[in-house]
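Before I ask anything, let me first share the structure, which is written out below as structure tokens.
Removed: one protein chain of the complex. Kept in place: all other protein chains.
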Amino acid sequence: MRKSNTFLACVFLLLVGCIATLVDATHRKHLAVSDVESGTALVRQFGLTDLALFTEARYTRHLSQSDLHSAFQDHPVALEHFPSGSLLLPPQRMQ
Amino acid sequence: MMWLFLRKQKYLIDFTLSSLLRRKGKSLGLLAVYTLIVFMLASVTLFTHALRKEAGLMLQASPEIIVQRMQAGRHALIPADYLQRIGRLRGVTQKEGRLWGYYYDPAVKANYTIMTAGQVAAPLTEIIIGTGIARARGLVVGDYLTLRSQNGEAYSFEITELLNEKSELVSADLLLMSPQAFRRLFNIPEGFYTDLVLSVRNPREVRKVAEKLTLLLPDTRPILREEVLRTYDSVFSWRQGILFVLLTGSILAFVIFAWDKASGLSAEERREIGILKAVGWETADVMRMKFWEGMIVSLSAFLIGYLAAYAHVFYASASLFEPVLKGWAVLYPQFRLTPFVDGLQLATLLFFTVLPYIVATIIPIWRTSITDPDAVMR
Partner (left out) sequence: MLIQLTDIKKVFNQGRPNEFWAIQGVSLEFEPNRVSCLKGASGSGKTTLLSMIGCLSRPTSGRIQLGERVISSLPERFLTDVRRHTFGFIFQRFNLISGLSVLENIMLPAYPLGLPYKRLVATALHLLEQFNLLAKADNPVEWLSGGEAQRVAICRALINDPQILIADEPTANLDSKLSYEFMGLIDELRQSGKTILITSHDPEVFDSAVVDRVVEMHDGVVLT
């Protein structure tokens, strides 16, 4: 087959794929409404304020609730919220 | 006219593909690296965007105002009579104290978030846990979980229920118990709460209520829902930023590589352009050909990279990012993100990945293609 035809066919397929992702996204958004709602229900019921994404330390677990201004709150090598945290070493006895 | 134009472009594509295929290894290598970069950038963007959206949607239901007492710059327990001191504030429809905290479980080295709920049937012996904890400890409904209290005693709780796994993004590490059990476990006297929650019906009144609160209770700080939402908005752009910074190294390497490849016209390429001009190609034709060269490489890389990123983020749960996000956490929610993809996002990605490459391919050609074609005669 002529090279340009092969290429254009591939691009066409990929474009269809891209459009499919948009369609898929809309579709799954509809499907996920109930998932989001079950999350929302929990949030409403218990007054949750944060995502359970980073559970290693207080101030990462409850980002919006914690006083962000104290470093090394929990785990000695926990990822710091402030860049300065990566410059300060944890206290000697904790290492 | 239209057909003529299309036919011309197809010929140019033919030629460009042939000349790309000539250096198959180099071209494919370039395409692979380029695709990988697009894949990483697209993954980060899609992931953070979707997470931000989902967080925004869920946290929309979080309390309008939370009142925290601060003591010596730290979060402290709040006395129940603060509820009375607040009294009747205009716009506040409901106010109550909450009890919650953290429990470090040495068995799995994980932090649980303990919240209280009145509905737990038998107040002192039953709990409900999130699916993250269940997974980490290998627990099912009916099992017992022993928690060690503040003064060293061990209490066993029966697990009566698991929280809906679909809400794991907010509930993976939750452990729900009755307020009585909570007070006993953490030795918190009656008459104290962790914080207070206020409901405000009219969103426009929230700020005013918060202002009144700071006057009324000077040792507290109100946390508004809009602040919570803003925190998540910015935290994801911040993490996205960090990832971008980490990616910069590889992007720079690629830029150098691509620049070298795209812009540095080798003597051979120069000769070729001379030949093309000598056999009747216009300068514009040569430019168009180079445009297609940039287009073919960057468009393929963009489309493949984007598709792979979509599959990675929304079908493989962004598994490549897990180590980064997980950090030192033992409990990590298993969630399938809802795809929030919009045209603007795609356009931005397209703009930042495809355009620079095309420009880099065309600009240097400008200089050589305006040189005299008679150079090939000698």
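Here are some notes:
Labels A and B are assigned to the chains in the order they are written; within every chain, residues are numbered from 1.
In this section, contacts are C-beta pairs under 8 Å (C-beta built on N, C-alpha and C of every residue); 3 or more make two chains touch, one makes a residue touch a chain.
Computed from a prediction, not measured in an experiment: that's the story for all the values here.
The chain we do not see here touches B in the full complex. Touching the missing chain, out of B:37, B:114, B:170 or B:276, is residue B:276.
Only one of B:12, B:114, B:313 or B:354 touches the chain withheld from this view, namely B:12.
In the full complex, chain B makes contact with the omitted chain through residues 4-5, 7-8, 10-12, 14-15, 18-19, 21-22, 271-272, 275-283, 285, 372-374, 376-378.
Here, only the chains that are shown with their structure count from here on.
Against chain A, the residues of chain B that register as touching in their complex are 10-11, 13-14, 17-18, 21, 51, 54-55, 57-63, 66, 68, 70, 73-75, 98, 102, 110-111, 113, 115, 117, 130, 132, 163-164, 166-174, 176, 195, 197, 223, 227-228, 231-232, 235, 296, 299-300, 303-304, 306-307, 310, 314, 325, 327-333, 338-341, 346.
Residue ranges on chain A touching chain B, taken from their complex, read 2-5, 7-8, 10-11, 14-15, 17-18, 21-22, 24-25, 28-29, 32, 34-36, 38-58, 60-67, 69-70, 74-75, 77-79.
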